[in-house]
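Worksheet: the structure to be examined is printed underneath.
For this depiction, one protein chain was excluded, whereas all remaining protein chains were kept in their positions.
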Amino acid sequence: MDELLQMGRTALAAQPFSRLLGAELIAFRPGEAELALTIRPDLLQQHGFVHGGVIGYLTDNALTFAGGSVLGPAVVTSEYKINYLKPAREGRLVARATVVAPGARQAVCRCDVWMVTEEGETLCATAQGTIALLSEPRPRK
Amino acid sequence: MDELLQMGRTALAAQPFSRLLGAELIAFRPGEAELALTIRPDLLQQHGFVHGGVIGYLTDNALTFAGGSVLGPAVVTSEYKINYLKPAREGRLVARATVVAPGARQAVCRCDVWMVTEEGETLCATAQGTIALLSEPRPRK
Amino acid sequence: MDELLQMGRTALAAQPFSRLLGAELIAFRPGEAELALTIRPDLLQQHGFVHGGVIGYLTDNALTFAGGSVLGPAVVTSEYKINYLKPAREGRLVARATVVAPGARQAVCRCDVWMVTEEGETLCATAQGTIALLSEPRPRK
Partner (left out) sequence: MDELLQMGRTALAAQPFSRLLGAELIAFRPGEAELALTIRPDLLQQHGFVHGGVIGYLTDNALTFAGGSVLGPAVVTSEYKINYLKPAREGRLVARATVVAPGARQAVCRCDVWMVTEEGETLCATAQGTIALLSEPRPRK
């Protein structure tokens, strides 16, 4: 496994909330990140669909990893916008994020979230957002 | 407790993912909803802050409840946009959503998410989105 | 020229504001629309760049045409989100919009806005939004 993916997996494993939801980093290259999780009963809402908050989590995190792939690990999600397209019910969710416009201090990224089952892939949500460096560089002493 | 709040709490309790995160509906009136949760270690990311996905979940759900307060219970989040403002670390998160523009089939809503501690309240995120009726009316035969 | 492009150009020519700004529909196919305009002095802001409002106009209109290419002509922009990436100064602006997810009553679309000069193309803005049918179908008499 390459070094960037290894670093990304270590970062993901250090997020307690990502462990709670069972997220996995399945691809991580400069300008791209893919996160996945297996749909399970405690991630649903009252109609039997995956809760929008789970899809939002996956989107947010995939955007941050994509931005971090070009800006370095000290990044945060500054803002994003998501459109929900189809409900997700079963199988796996895969969020694929790419950098649209890298900059010195921030990167504008997009993310599509797919439900993947044996029958194929369904686009469940699409998002666009800004990933920013975590903080101002501090003056060294 | 009034009837609308009781109905809202029943709906929230029927969401496995909301139970997993420990969300509570603390206010629910026509045009308004407030959701809260207590920050705990498994909701954090690697820097010790609440994961953005938790704040996104709370925003999404508060927007949906606010929209549902005027449209009825069969609603979904169609889309939203969120700006993250300050990290949240401790105490409780409270998401306060209001309907800005109710319509026949959808409602445009806003939501602010606050970290509430003994020292006071800090605005952590602000969002705007659209809540829509769940399904199309079917043609009658 | 094909029929859809001809219809689109007629619709664009019927918009006084589009005539004021000098917009042209340069491509129009099912799921895609491209609008262009030539940068001129009265479209600028105080620093010599194209005013963000011009880029916003082009985005909004390209999204609407893309949505209209699958939903029919009676559509409006319901909402959109735009990230400004680079300032535009000279040459032409070209907005390329595509439908990401068509539905029965609305379509989620994306749009990129490019500055095109003899030196090449620069991505100036990227957007995502929802185009909706203008109104409820009225009962026929």
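Lettered A, B and C in written order, each chain numbered from 1.
As a working rule, a residue touches a chain if its C-beta (ideal position, glycine included) is under 8 Å from a C-beta of that chain, and two chains touch if they have at least 3 such contacts.
The shown structure was predicted, so the numbers you read here are calculated from the model rather than taken from an experiment.
Just so you know, the chain we are not showing touches A, B, C across the whole complex. Touch with the chain omitted from the figure is made, among C:G31, C:G56 or C:G91, by C:G56. Note that of C:L43, C:A66, C:V94 or C:V108, the residue touching the chain absent from this view is C:L43. For subunit A, the residues touching the chain absent from view are 78-79, 81, 104-105, 108, 130, 136. Although one chain is not displayed, subunit B still touches it through residues 81, 83, 85-86, 100-101, 108, 110, 123, 126-128, 130. Touch with the hidden chain on the side of subunit C covers residues 11, 14-21, 41-47, 51-54, 56-61, 64, 76-84, 87, 134.
Assume only the chains that are shown with their structure count from here on.
Subunit A and subunit B have CA centres that are 21 Å apart.
Between subunit A and subunit C, the centres computed from C-alpha atoms are 29 Å apart.
For subunit B, residues that reach two or more other chains under the stated contact definition are 78-79, 81.
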